[in-house]
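Complex shown without one protein chain; remaining protein chains in place.
Our next item is chain A:
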Amino acid sequence: MNTTDKTPLVKLTNVGKKYPKLTALDSVDMQLSQGEVLGLFGHNGAGKTTMMKLILGVITPSHGSVEVMGMAPDSKEAWHMRAKIGYLPENVSFYEQLTGLEVLSYFAKLKGFDKKHAMALLEQVGVAHAMKRQVKTYSKGMRQRLGLAQAFIGNPALLLLDEPTVGLDPIATADFYKTVDDLKSQGTSVILCSHVLPGVEQHIDRAMILSSGKVLAMASLAELRQAAALPVTIKVEGLNGSLQDDRQLAKFLLDDNHRDLLTVPEQDKLATLRQLLSYQAIKDVRVDSANLEQVYQFYLSRHLADHIEHKNIAKEPR
């Protein structure tokens, strides 16, 4: 039995959420282990927020079962475990007339923590200098940091972050990812929800791509990349178009205008590189694997193509 070794922290089995006018989520299966970071990607209205709300127990699934730490999160028994879950909503504006410290102390108190804990968190996210100021004077980035501090209250075992890096400058974003890595090493599970964003790749264990309530793909990034079979881009310098004459390499050339740009299937990458390096004139090589954005686009366009095909098939008999 698989379950004996590690029960998943979050388990979604055939979960769906239907509203009168739309299906927000359609038969989703998902498991999240302790200390795992899952990236949840999809465009607006793909069902990311609905999935988070289901895990948080704010809404009840139309069918299927949601289990968080072994309980249904919307049940009465799940009450005490709510203190172990941190959530950063996508759109939240905290009480403008309160100071940052007052806001965080209020939320900390509701989870059973005191002002000291709130102050330490403000220190951690870097708004301690402004904690005595009213939230209405905060910049977008500072508000977002305040929101993150709120999610970190009580060292949660599970963190759900909806668009956590929106409005953060590059340094704050790096700080944020460092925090995620730290939490992960402490055994916190994280669900990161976002439009595709650069920089997230190194910090997630698995990615789930959602579109109109359906799971298009869920696996580690390497696996997704492999399944998508997206080519590697290799840019060389110093060969001055001599690649066109190389019979083996010429077929990988992107087009006639880019005579130093190769798109190579993943499995041919090393062989190609070896061959390239045998050229004495070569000055520089840059290798880019397909990034998350390209992987995402791939799955999305494939889904779209399937969708159109289905429609066409459905139409034909008429």
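The rule we apply is simple: a residue touches a chain if its C-beta (ideal position, glycine included) is under 8 Å from a C-beta of that chain, and two chains touch if they have at least 3 such contacts; residues count from 1.
Please note the rule applied: contacts and distances are computed from a predicted model.
Candidate names were "Acyl carrier protein", "Phenylacetate-CoA oxygenase subunit PaaC", "ABC transporter permease subunit" or "Pyruvate dehydrogenase E1 component beta subunit", and the UniProt protein name of the unshown chain is "ABC transporter permease subunit".
Although one chain is not drawn, the whole complex shows that of A:109, A:195 or A:235 it is A:109 that touches it. When you scan A:9, A:28 or A:85 for touch with the missing chain, the hit is A:85. One chain of the complex is left out; on chain A, the residues touching it are 53, 56-59, 79-80, 82-83, 85, 87, 89-95, 97-98, 106-107, 109-112, 150.
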